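My structure is below; once you've seen it, I'll send some questions.
All protein chains of the complex are present and in place, except for one that has been dropped.
== chain A ==
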Amino acid sequence: MLEYLPGDTLIHRLDVRTKMLGFIGFIIISFLFQDPLFQLGILLSAGLLALWIKIPLRKIWGMMIPLIPIIISIILITGFTFAPERFERVSSQAILFYALPGERIGATVGGFLMGTTFILRLISMMIVSSVLTLTTSLEDFTQFFQKMKVPAEVSMMLTMAIRFIPTLDKKRRQILEAQKARGTKFKEKGIIGSIGSYLPIMIPLFINSIMMANSLSMAMLNRGYGLTRTWTTMRQITFNSRDYWTMAFIGLGLGLAFYIRFGLQLGVL
């Protein structure tokens, strides 16, 4: 999970609600169009946003590389499974070749184009959601939940889970070292063997987590958690003029996209 990336761009300063609206707008636009060319345009604008907030490229690559096999299989699957009748344009209905003799399982032009669209859509989604999480602090998200009337317990749980990830990871490392020092080998053969060799890690980790949860619940009561059903909001989120301008821009973009798609009938396959 990507963490908060401190910065002071317009996107950082926008209200979390504006950003959420923009995020949803972006998704809608992306789903309006099927033409890969349009998707490429959408991807480009997502890329520009990412450049703007100086996204760490290495992290993005780290997320992309494991997806490559998925990308290839999506293109293949859509290419072969989308029947010609599903496309409006004649050019898309054209069949390139058949996988099996006797004109069975044909690969359509539209199918491959559709696959490309899916991939481009996936990548722009990833970039845009990264932009959202990187520019929004956890505190802002909890505020958003509160405004959306999500119960306080839910956002509390979320915060705590994120807070305790590093702690548990540290525990795991300590346990691993303690067991290694007793000569545990982690390369046993077979499924049973490998499960067996992880028991010395899993059991102490489980017990330690329970003990930690116990003392955590004491600590929370000690600090007055649960006295009232709400708590003080530390920073009131407010709309600024920049938020109104951005929202107007998002509205305009959405309107334009709808006009192109349904008014001009562009961007379909």
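Just so we're on the same page, contacts are C-beta pairs under 8 Å (C-beta built on N, C-alpha and C of every residue); 3 or more make two chains touch, one makes a residue touch a chain; residues count from 1.
The rule we apply is simple: contacts and distances are computed from a predicted model.
Visitor: Can you match the unshown chain of the complex to its UniProt protein name from these: "Electron transfer flavoprotein subunit beta", "Cation/acetate symporter", "Anaphase-promoting complex subunit 4 WD40 domain-containing protein" or "Energy-coupling factor transport system ATP-binding protein"?
Guide: Matching the unshown chain against "Electron transfer flavoprotein subunit beta", "Cation/acetate symporter", "Anaphase-promoting complex subunit 4 WD40 domain-containing protein" or "Energy-coupling factor transport system ATP-binding protein" yields "Energy-coupling factor transport system ATP-binding protein".
Visitor: Looking at the full complex, which residue from A:L10, A:M64, A:A178 or A:L266 touches the chain that isn't shown here?
Guide: A:A178
Visitor: Just name the one of A:P101, A:P166 or A:G263 that touches the chain not displayed here.
Guide: Residue touching the absent chain, from the options given: A:P166.
Visitor: In the complete complex, which positions of chain A touch the hidden chain?
Guide: Touching the missing chain: residues 138-139, 159-160, 162-163, 166-167, 171, 174-175, 177-185, 199-200, 203-204, 207-208, 211-212, 215-228, 230-236.
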